[in-house]
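Inspection log for the structure reproduced underneath, given as structure tokens.
Note that this complex is displayed minus one protein chain, with the remaining chains in position.
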Amino acid sequence: MMGICFLIVGLLFTTITKLVTTGIGIWGNNQPVAWAFDIVNFVWWIGIGHAGTLISAILFLFRQEWRTSINRFAEAMTIFAVMCAGLYPLLHLGRPWLFYWLFPYPNVMQTWPQFRSPLMWDVFAVSTYFTISVLFWYTGLLPDLASLRDRAKSRIAQVITGVAALGWRGSARHWQRYDIIYLLLAGLSTPLVLSVHSIVSLDFAVAQLPGWHTTIFPPYFVAGAVYSGFAMVLTFMIPVRAFFGFKDFVTQRHLDAMSKVMLATGLIVLYGYAMEAFVGLVYSGNPNEYFQMHNRMFGPYGWSYWMLITCNGIIPQLLWLKRVRLNPVLLWFITIVINIGMWLERFVIIVISLHRDFVPSSWGMYFPTKWDFGMFIGTMGFFGFMMCLFIRFIPMFAGFELRELLHKKKSHSH
Amino acid sequence: MNETSFQPESDVGMTLSEARAQLAKARGRNYWRSLEQLASRGNFQAMLKREMPRQATDVEVSDWDPIDRRDFIRLMGASLALAGLTACTKQHEEKIVPYVKAPEELIPGRPQFYATAFVHDGYAQGVLAESHMGRPTKIEGNPEHPRV
Partner (left out) sequence: MAQIFHPTANAVARLSIVIVGLVVIGGLVTLDQLTRAPYGTEVGVAREQPVPFSHKHHSNMGIDCRYCHTSVEDSSFAGIPPTKTCMNCHSMIFADQTILEPVRESWKTGESLQWNRVHDLPQFVYFNHSIHVAKGIGCSTCHGRVDEMPLTRKENTLYMGWCLDCHRAPENFVRPKDKVFDMAWTPPANQAEVGKELLKEYKVDTAHYRMLDCYLCHR
């Protein structure tokens, strides 16, 4: 598994090397479809990352105890997904080594970034999100790293885990501070769950393009992000659970609860699609909006819209049935379908909206090249590779939290 | 060891000076009109390749082939790291090469326009040519030419 992933990481590096030495002309996007696979994948990956933050932060604040056995896993996924996501806009810059131009710093050009552009806000939103996610994940890891250190056999392992554990001794004072910090970070991450994808959606919503210029985008994007994030967690969790025999940690109840979250967010997303169609075809009375929506459904890319509706709207309705929610194989299949659907959603929004401009003379089609696919598959491999490394080297479950939970449960039952 | 082995350049391609010498020898109808035409002569192409190697082709032709996994990853890593370094390079030095005797009415940096003609199907076609220091950059029909 890791070997396969590593091969795909090689593909990613090949693609990036080719991209850096040749330029982004190797991608299929060109006027009028200036944003294509790169931004589709960026939004997709960022969305996937959302489950981690939601599980660790919001569910923590709501004292949803079932989160305990999946939070570490989901947080790791968040970090790796954001890494994959960040790669795309970075490389789409064309000259990625000049990425620091995105940050406001006193420079010899005496220019500042364009603060009125949502793309600029995105830089801050995503980098803040990544930083907080890493801190949150790492803070949660500390006690487990310390127990790894205490159990380490070799000197090298002791030193490495010891440095990583930052001198954690598990004293009462440590625990008290830990609780405060964890709560604070959870509080910090909570608005991030909403802000990051809202701002990503503003990348589109601020532009005056039919299909993009709509106020429904922020909530609809956030719901979609959580939807795809939970789907991705399950896509990874179900095989890992079966393979390592973690049925006692990730119980039926977890699958059930996560399915319900997916169902709820999926319905929000479906409402979003319905609203877009209603506004475009009926309510706006704007010929451009009407044409855009009509073209989305019956234009040259119509297949992707109907596939999207099938994947994201129809098939997940099976989750209403408890039998489906408790059937890991079927559930796994549905999560894959949702992942595809959410990818298609971004494709529909970005490519279809762009390829028919206001002026028919500037209409065009978008065809991804092999490098587009190389990059996309490559990041999936990178994600898988990092997940494999994570499963191999880092405690997959928050050991101490599970023990704490068990302890509480026992004392309650008395 | 015989004489022929003393030609290390010949199988890699001609040198730039050889190319120059060949051009100097050319007389009459032997002129070349475009670089492509020049390139099709002898092993000029091989020389060009060596003068301006692209990373990709260089990897293919050099001793790196066949690339093993470690070399591959090393190359990938190095190229990514070096891509970062390009931001730190300075502009390379540039030469200014003025005329020895400047042509009359030529202002460097501004184009000159000529009403001229070329032969097409045995007839002169009047054209206007834009020239930048002797390099034609645009040719268009001359509406005031008597043949029009």
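When the chains are written out, they are named A and B in that same order, and each has its own residue count from 1.
FYI, a residue touches a chain if its C-beta (ideal position, glycine included) is under 8 Å from a C-beta of that chain, and two chains touch if they have at least 3 such contacts.
Keep in mind that what you see is a predicted model, and the values were worked out from it rather than measured.
Visitor: Of A:128, A:158 or A:284, which residue touches the hidden chain?
Guide: Selected residue, touching the omitted chain: A:158.
Visitor: Looking at A:50, A:92 or A:149, which makes contact with the chain not pictured?
Guide: From the options A:50, A:92 or A:149, the contact with the absent chain belongs to A:149.
Visitor: Considering the whole complex, which of A:109, A:172, A:329 or A:359 touches the chain not shown?
Guide: The one listed residue touching the chain not shown is A:109.
Visitor: Taking the full complex into account, what residues of chain B touch the chain not shown?
Guide: 90-91, 93-102, 107-110
Visitor: Please output the residues of chain A touching the missing chain, sorted low to high.
Guide: Chain A touches the missing chain through residues 106-111, 149, 158-159, 162, 166-167.
Heads up, the rule we're going with is that only the chains that are shown with their structure count from here on.
Visitor: Calculate how many whole Å lie between the centre of chain A and the centre of chain B, each centre taken as the average of the chain's C-alpha atoms.
Guide: 48
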